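Excluded from the complex is one protein chain; the other protein chains are retained at their positions.
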Amino acid sequence: MKRETLINAALLLGLLLVPLWAYVTDEPFTITLATKVAILALAGVGLNIALGLGGLVSLGHAAFFGIGGYAMGILASHAQSYTPLMESPFLIEGTKSMPVIWVTAILASALAALVIGTLSLRTSGVYFIMITLAFGQMLFFFAISWPAYGGEDGLSIYVRNGFPGMNTLDPIQFFALCFALLLAALWFSHRLANAPFGLALNAARQSPARVETVGLSPFHLRLIAFIISGAITGLAGALFADLNRFVSPNMLSWQTSGEIMIFIILGGVGRLCGPVAGAALFIALEHFLGGLSEFWHIWLGLLLLLVVLFARGGLIGVLAGRQVAHD
Amino acid sequence: MKLKSFVAAVCMGLIGTAALAEEGKVKVGMITTLSGGGAGLGIDVRDGFLLATKMAGNDNLEVVVEDDQRKPDIAVQLADKMIQSEKVDVLTGIIWSNLAMAVVPAATAQGKFYLSPNAGPSALAGKGCHPNYFNVAWQNDNLHEAAGGYANDAGFKKTFILAPNYPAGQDALTGYKRVYEGELAGELFTKLGQKDYAAELAQVRASDADSVFFFLPGGMGISFLKQYADSGIDLPVVGPAFSFDQGILQAVGDAALGVKNTSQWNKDIDNAANAAFVEAFQADYGRLPSLYASQGYDTANLLLSAMAKADVSDADAFRAALEAAEFDSVRGDFEFAANHHPVQDIYVREVIKEGDVFTNKIIGTALSDHSNVYVDECKL
Partner (left out) sequence: MTFILLIEQVLNGLQFGVMLFLMAAGLTLVFGVMGLINLAHGSLYMVGAFAAAAVAGATGSFLLALAAALAAAAAAGALMELLVIRRLYNRDHLDQVLATFALILIFSEGTRWLFGSFPLYLDIPDALSGPVTLPGGIAYPAYRLAIIAIGLVIAAGLFWLIARTRLGIRIRAGESDREMIAALGVDISKLYTIVFALGAALAGLAGALVGAIQSVQVGMGEPVLILAFVVIVIGGIGSIKGALIGAILVGLTDTLGGIALPAVLRLVTDNATATSTGAALSSMLIYILMAGVLIWRPQGLFGAQA
């Protein structure tokens, strides 16, 4: 365990130092890339709670990512045009304040996760994979054909939303916000895994019958894990939308679900910092391979295949050795 | 307040870097779709643009090309990269309206010029127009309006119209209806990305339509036309040029022969600039130029004409030079309306076969000196 802790620390320090170095050398785009890594890692941390801890293979997490994005897009676009979100029965104004948007994104995606989870968790195994995929597609098609908020075109926000006391348009300050949220989520997920809830959830994954005999409901444990997972991914979606100042149905597509899953597998399933390592590797590949060849997805696919077939612990597993089996 | 100080800071930064940059140099960032679905359009825009710069041989123009994969988030990041790291003066290249909406407002707000070689969403033509935004192709509604104009000339009284259910599709039907004077036999929204139109064709057949108007870009249009030809429905079809352009026609094959479509350009427009363009494009790339290639070519020539008159560091002078649009367009006469969108003739073309190659020929003019309806909403 010790070696993995060291690797985690080095990884997070690296993610902090790269943008700082870029700030000093005036390479703002590198900061933007690091911010993207932090946000995507946050989405991965969210999915990892369902996937790594709960053993719930959800191929529909783009739904929560997108809901978080649209929470930001809808609130900010109303604030931008000075039109209230709704007037009756009570007035709701749009907002450009990040904390309010974050809370909204978390609540909205948690609510969606409650509904989707309640229905999907009646099934298991491959049915669960497919029904989560189907719910994701349902939202995707809805977003494309719903004209009020841009449909396929998406929603554009001209200026990034604000955070009290900070200039979020400055890349390094926005990075600091995202990085702080990532650290908070990592701390939370670490605590969760070692709390009674996490232990019970882990037990429910390995042997549901035993959990039931001690009086806990595996369904409720899984549902709570699914909701927490969706909420964190939703928060990441709101940040991602703010990074791009733009939200579109693309965020809801099933490829997005697949990509979030890729971060986890590249980094290592069930590892605390697996998503961070995976997201960093993914962005690095996209940036460098994408510059070399139009067909970089072939190499990404081959790499992913090799990791799945031969290096099941992912990047962190390779570095830290096999301690945590993901059975 | 924060925004103001930010924009001010950016402008200061601009002036600072411009002072460092060499006199007369312009760096262009081209963000376009070179991989994934719809890559053909981006490749044509890029090739047309680069052909013009090559023919001009102007060493002061530097072009950086990047692939957006047709993904809005990638496009935004490329724009950030080009503005922040590459320090470009002018952005161009985006094909799709949704990507343009993601990139253009932020780029122009940071003082960059944006020249659109294709997408012309209404939001950027009306209230959202910007002094630094120029569209060299068309406002999105234009070709659909022209199709409506052609329908009037051809005497269509009952058209059946259909488009995918997304903003550009809704704009297409609105544009057609704006000019078309007859009745509608039916109006349908299809699913975006839909490939099977059997259900829609059955409804066309069951209606008393005398003609069909459709806007289905990319693979959707190929599927529709092939199935239309096979359905035995024998009504005249009209549509905007997108489903009948050079890159796509070969995949549609015989099903497109004889179809009328509206376009602001075709390879047989008779002027010296166009003849030179068509010949040089074929010589360099070994294929016939498309509508998109012509738009890329015109965009580059507009930029070159402005560079000849003003330095990009003097934004006001450079903008005035762009507004004057004194370049030899392959379309012949070309000028900008007050909201920086073209005022131009839009033609009716017919799909023909030249030897083994499917292509278009102009058979008439649908709308002359056509501008757009959003001019009045724009406060420039």
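For clarity, chains are labelled A and B in written order, and residue numbers in each chain start from 1.
One rule holds in what follows: a residue touches a chain if its C-beta (ideal position, glycine included) is under 8 Å from a C-beta of that chain, and two chains touch if they have at least 3 such contacts.
Here the structure is a predicted model, which means the values were calculated and not measured.
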Can you work out which residue in B:K195, B:K309 or B:K361 touches the chain that's missing from view?
B:K195
Which of these touches the unseen chain: A:I92, A:L119 or A:A195?
A:L119
Contacting the left-out chain in the complete assembly, out of A:I262, A:A277 or A:I316:
A:I262
Touching the left-out chain: which of A:A134, A:M166 or A:L319?
A:A134
Among B:E62, B:E187, B:D268 or B:D328, which residue is in touch with the absent chain?
B:E187
Touch list for chain B against the chain that is not drawn
35-40, 43, 165, 170, 187-191, 193, 195-196, 198-199, 202-203, 205-206, 219, 222-223, 226-227, 230-232, 247-248, 250-254
Where the missing chain touches chain A, by residue
51, 57, 59, 119, 122-127, 129-131, 133-135, 137-138, 141-142, 144-147, 254, 258, 261-262, 265, 269, 295-298, 300-302, 304-305, 308-309, 312, 327
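The rule is simple: only the chains that are shown with their structure count from here on.
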Just the number, please: Cα centre separation of chain A and chain B in whole Å.
36
What does chain B use to touch chain A in their complex?
2-3, 6, 34-35, 67, 71-73, 76-77, 80-81, 84-85, 97-98, 101-102, 105-106, 109, 121, 165-168, 170, 189, 191-192
Given the complex, residues on chain A that touch chain B span 27-29, 32-33, 36, 141, 144-145, 147, 150-154, 156, 158-159, 162, 167, 169, 171, 240, 244-246, 248, 250-251, 290, 294-295
